[in-house]
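Missing here is one protein chain; the remaining ones are kept as they sit in the complex.
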Amino acid sequence: MAEEITISINTKEYKVASDQTIMQAADKLGFHIPRLCYHPKLSIEGACRVCIVQVEGMQNYVASCSYPISDGMKIHTNTQDLRRARRDIIELILDNHPLDCHTCERDANCELQRLAASMGIHARHFEGEKKHYEKDLSSDAVIRDPDKCILCGRCVRMCSEIQQVHNLTQAYRGFSTVVMPAYNMPMGESVCTACGQCINVCPTAAFLEKNYTQDLFEKLNDPDTVKVVQFAPSVRAAIGEAFGLAPGRNMEGELVASFRKLGFDYVFDTQFAADLTIMEEASEFLERFQNNGKLPMITSCSSAWMKCMEQFYPDLIDNISTCKSPMSMQGAITKSYFAKKIGVDPKKILSVAVMCCTAKKYEASRPELIVDGMRGVDIVVTTREIAWMIKSAGIDFLNIEHEEADHPLGMSSGAGAIFGATGGVMEAAIRTAYELYTGQTLVDIEIEDIRGLQGVKEGRLEIDGQEIRVAVAHGLGNANNLLETVRKDPTRYHFIEIMGCPGGCVGGGGQPYAQVNAIPLDDVALKKRAEALYDLDRSKTIRRSHENPDIQKLYKEFLQRPLSAVSHKYLHTHYKAKMPVGIVPKTERGSGV
Amino acid sequence: MTQIVNEDKKNELYAFMDEVSQERRSNSYLIAVLHKVQQLYGYLPQEVMDQVAEKMEIPTSHIWGVATFYHYFNLKPIGKNIVSVCMGTACYVKGADKMLLTLKKELGIEIGETTEDKLFTLQEARCLGACGIAPVMMINGKIYGELDSKKTVDIINQYRKAAQTDIE
Amino acid sequence: MEDVQYKMMLCDGVSCIHNQSKELQSAIESELDKSGIRDAVSIHLSGCLGMCNKGPILIVNPGYTIYGGVGSEDVPEIVQSHLVEGKPVARLVIEEDHLYNRFFRIFGDVDFFGKQMRITLRNCGVIDPENIDDYLSVRGYEALAKVLCDMTPEQVVAEVKKSGLRGRGGAGFPTGLKWGFTAAQKADEKYVICNADEGDPGAFMDRSAIEGDPHTVIEGIIIGGYAVGATKGIVYIRAEYPLAIKRLEKAIEDAREHGFLGKDILGTDFSFDVEIRLGAGAFVCGEETALIHSIEGARGMPRPRPPYPSVSGLFGKPTLINNVETWANIPVIILDGGEWLSSIGTETSKGTKVFALAGKVHNTGLVEVPMGTTLREIVYDIGGGIPNGKKFKAVQTGGPSGGCLPEEYLDTQIDYESLAKAGSIMGSGGMIVIDEESCMVSLARFFIEFTQDESCGKCTPCREGTKRMLEILTRIVEGKGKAGDIEKLERLGSMIKKSSLCGLGQSAPNPVLSTIKNFREEYEEHIEQKKCRAGQCVALLSYVVNDECVGCGACKRICPTGAIEGTRKEKHLILDEKCIRCGQCYDVCKFEAINKV
Partner (left out) sequence: MVTPLEIIRKKRAEAVNRIVSKGYLSTIRVYVGMATCEIAAGSKEVMEVFRQAIANGLTDVYLSQKGCAGRCNLEPTVEVIEEGKIPVKYGRVTPEKAREIVERHLKKGEVITEWAI
């Protein structure tokens, strides 16, 4: 237990707990010390030096993010000398940064811009040579622009510490330091899983999603196509933040109405396909469970996880559910069942997905998902992109009248909604699997054990006297830790849900940037987004996927039954080991990685 | 023939990695392994770094970060002769910069580059420890001291001549 | 110990041992006891004094009376006459000359060695570094044996504290305190590290020490391991030092064979081993946290402290890091006592310091002087002054982290505080003498170019700030300096000093700030008059041939760009547009026929 000590900040004394850094203590006391490379979920870097403070008795400034407080410490956070030093540091960053704020995608959303404004940098003293590197546009999902990079290292730490993908590193050194994949490989050819978390934590525009908004506007104006959109559960739970709302507001009605105003002919809901996924996945699980199939079965909804698995865990490919993700199921059904239903050549359908995710851009382009020579989804835009499009099209998003999605692919159960939160797929699957197996309805359907932000969650339930052990991991790093257990003890679990992003899809790489003075991927915001989805679930009468009448109809009219040949053609896929091989380092400390 | 040589190199490298893998915290030996790679291949070829990554269970990005951080490691194939010009203070004060200029001109390359005939790679060194005979340069580990432009060019020509005789 | 009036030094070299110096020692001790002056005399053993033919050799201080061929039978006379009555025994004195006021065989080289005092380099240039027998014969590993025999780890730490030794890597942190911190940590594993990643351009103290006497360093490390409770020692050494590495490897092997390393050292239950890790060309790895990262196999980037390595260092374990020279002091401290070392030097800085003396002095080389020696003594007495009748301008200490001190600071004493007060630092031991032909702006630029190149790139002030400083300095030396540039350098410099993450950044502006402080007028001349008084800034001068030219053609032959034309025996001409201002024609001309204008 930490003792209470006395420190002074800016000449006033405070009693605080001893086991804190200067920054932590100051934050709690209402002094917001400016910062840049610091992120509460990542290791301490101490690199940007923006958070320096003066401690009496010390010759040099110290970084408040890393320096521990001690009894009697006298701290100054705002002296003239400090202000000038911080200002000069930010100017030095600006001096090596393109001066194109007004054409930059992060304009008004940029931490560097905000810092510069708050420092009052009105003149430039030290301008000189700027670095210049080519933009890396090779990936379908993530753009890397080293010119914008200020070397705070947040992306590198995110990629290695939280996601454990270890795609990004700082290469070279000094003024020539660049963040890049190994061998300066193009992102599209690297082990990048396209999860987009680097974008989420980047304070500037050094990482961005590949932007398809102009393309989409263009296509929306094409009179010869039928424009169909689907949108993921988490989009509705987060997009409000892009319009200045606090996290946790469900904006489903506003979104549907806006899609129609943007020019979409049909607005469908990915939650419908989530229900469909559950039908297939729960059946697949039971099939494996009853017939000595490969267990544990691992979910395959998350595109970043898909790529991660193919590179890092080729030995577990047989454990992966063959189900496509909800987005891809929705796309496939749109271009088959739905096309037939409205009597349109599926080639004339523009299938658009609005996702909380950058990796879905990658997924949509996977050749394995092509059916009848067509991609299921033609264009994927993120929550951020659609928010911009709505603003750009002049739609009054916040005051618009709510509308509902279209049939037959727009209606969903509560189980489909909770897909967006970590543990949601598992919970939804259990609701259905239980009934499919036992013929009885599961009453207690909210499974608290697998909700929440703990890295790896475990649960067990009994179905007809048989114990089923399940595990849930969110974020690829947690997934790694879980799968290492599985490699060692393959019988430990029967069913595993893995989501590539922290918090699940609500924390996706395509979600709105952190608001002013908020932290990217803040746990509170993630929880509120998830809560919005759980509220949505609770508000529905139908909370089990198999009870969704449109789903039942789909099976009756088209798919026949789960795991049928038709289902396999449209809703299932296969995976194979991919190069380059991803390597998870040994866990012992000593590699510095 | 080259195949056999390469196979030998690979075996030697793997033997070395096997040896360090016996140690505790074996992946802390990455830099030692990269030294070994460079000793065997003259530089760090990408496919060999991949092998190191796989064998030592270290992400390639991490290896790349290390390989590019340390100036000692060559990322490109190097010439037959490595010419390192000492740019330590003692040599600098005694005119190493002029000598470097002469070398750049004579070889037609910049620091870190290799001549087209793959005969010379020009490098800059920080103090070779021969301050007494500054300015100095080192070619393949042999130190030449008290240089001036003419002497420098003469030495380079000796190596050219030697290479010529080798071919003949 | 206050009462010691005489120090006796008994040669312990191979020949003298053969000549029964051991018996002599006991004879002296018993005679002193008899005379009741045992406490007034201390007896030290030293390595070979080089007068083997006259052994055994006994030196009495003060006075440096050297007795040769001393037999046990002579002892009562020496004690009575010399020590009690103060009259040296003339018949036994072989030399009574301050020339031999050295511990070692450095005869006939008085100018250079006269003011030196060799403690850490005591065996360098004396013994065969690849032969452990040589080291053993000069009391090698006796300090280790003494520690294992008679001292607890706490006593060892206390002895080091008593010596007043401070880190020789540059920062001067009290070594004993550092040892105490690491020793106080409770952990299942601890490490000691020898930092041999000597990176200052133009400094080679550590290389020389390891090449000349690797066992001293190893012995120091083992003693350190014993004192702090570590079982593993690591020498982190530059890959650019192949010979030093080879000798170190050999020394470690030999030490293992003799049971100084490994399990149950010298029959005790203390086990310890040393391994070598190579650097790979990164100056910043001299910084302790960067060094640790490098040993861990990562990019050598520093991290914020605390936690300090003594609490959480290599692999997260408590780690003691000292540099080569610091380690080399340890066996001496153990053998001769901390008190003895603390009797040398100044109030705050004890013992000696090794410098690599280079630049514009007669005698370049490695020198070890007692703390408190003045810069003037080093430059003029040891270094022999400036060659070619040029005028002294400044002395630079501390390499890229240090500063330039002009004439008026020449009487500054070498100690951590005095040098800092004068505006430079002790540093790891680079000392460069600068004459009037060197431009201070260029020199500052040279150092900042170095630190810029060696910046790891982690923290903003160092990565971006030194780059801008370099740009400003470059334009000044190219004659494109602008009004206000000096102030910008000062502003950036002081910000970088106070805000950078590690020592490299925090000291990077020193060469610039100190030259601005002491040679501001040179900066102003470059900027305002586009003039370089030293004639070094090539953009600010051109070379012209004057009428003294006899047309010998020497300049034409040496010109690397073919910028000189002229027929034999006629006045030559330098083509300004082709001239790259390398100055070689100027240097080669025997007739002073080329002017810098």
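Each chain gets a letter, A, B and C, in the order it is written, and its residues are counted from 1.
Methods note: contacts are C-beta pairs under 8 Å (C-beta built on N, C-alpha and C of every residue); 3 or more make two chains touch, one makes a residue touch a chain.
These figures come from a predicted structure and were not determined experimentally.
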{"item": "Which displayed chains the hidden chain touches across the whole complex", "value": "B, C"}
{"item": "Residue, one of C:S30, C:Q80 or C:S137, that touches the chain absent here", "value": "C:S137"}
{"item": "Among C:G199, C:G212, C:G535 or C:G583, the residue in touch with the chain that has been omitted", "value": "C:G212"}
{"item": "Residue of C:S26, C:Q155 or C:T268 in touch with the missing chain, whole complex considered", "value": "C:T268"}
{"item": "Omitted-chain contact residue, chosen from C:M8, C:L92 or C:I127", "value": "C:I127"}
{"item": "Which residue of B:M17, B:L30, B:A96 or B:V136 touches the chain not shown here", "value": "B:V136"}
{"item": "Candidate in contact with the missing chain, chosen from C:Y6, C:Y67, C:Y241 or C:Y416", "value": "C:Y241"}
{"item": "Missing-chain contacts mapped onto chain B", "value": "128-133, 136, 143, 145"}
{"item": "Absent chain, residues of chain C that touch it", "value": "14-15, 17-18, 50, 52-54, 105-109, 112, 121, 123-134, 136-137, 139-142, 144-146, 148-150, 204, 207-208, 211-213, 241-244, 258-259, 265-268, 358, 362-368"}
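In this section, only the chains that are shown with their structure count from here on.
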{"item": "Category of the chain touch graph - line, ring, star, complete, other", "value": "complete"}
{"item": "Identifier of the chain whose CA centre is least distant from the whole-structure CA centre", "value": "B"}
{"item": "Pair exhibiting more inter-chain C-beta contacts, A-B or A-C", "value": "A-C"}
{"item": "Centre distance in Å when chain B and chain C are each reduced to the mean of their C-alpha atoms", "value": "28"}
{"item": "Chain A and chain C, separation of their C-alpha mean positions in angstrom", "value": "55"}
{"item": "Residues of chain B whose C-beta touches two or more other chains", "value": "25, 27-28, 30, 58, 62, 65, 69"}
{"item": "Numbers and ranges of chain C residues touching at least 2 other chains", "value": "282, 296-299, 315, 456"}
{"item": "Complex interface listing, chain B residues touching chain A", "value": "25-28, 30, 46, 49-50, 53-54, 57-65, 68-69"}
{"item": "Contact set on chain A toward chain B in their complex", "value": "160, 166-173, 180-184, 191, 580-586, 588-593"}
{"item": "Complex contacts: residues of chain C adjacent to chain A", "value": "282, 293, 296-299, 303-304, 306, 315-316, 452-461, 463-465, 467-468, 471-472, 488, 491-492, 495, 497-501, 506"}
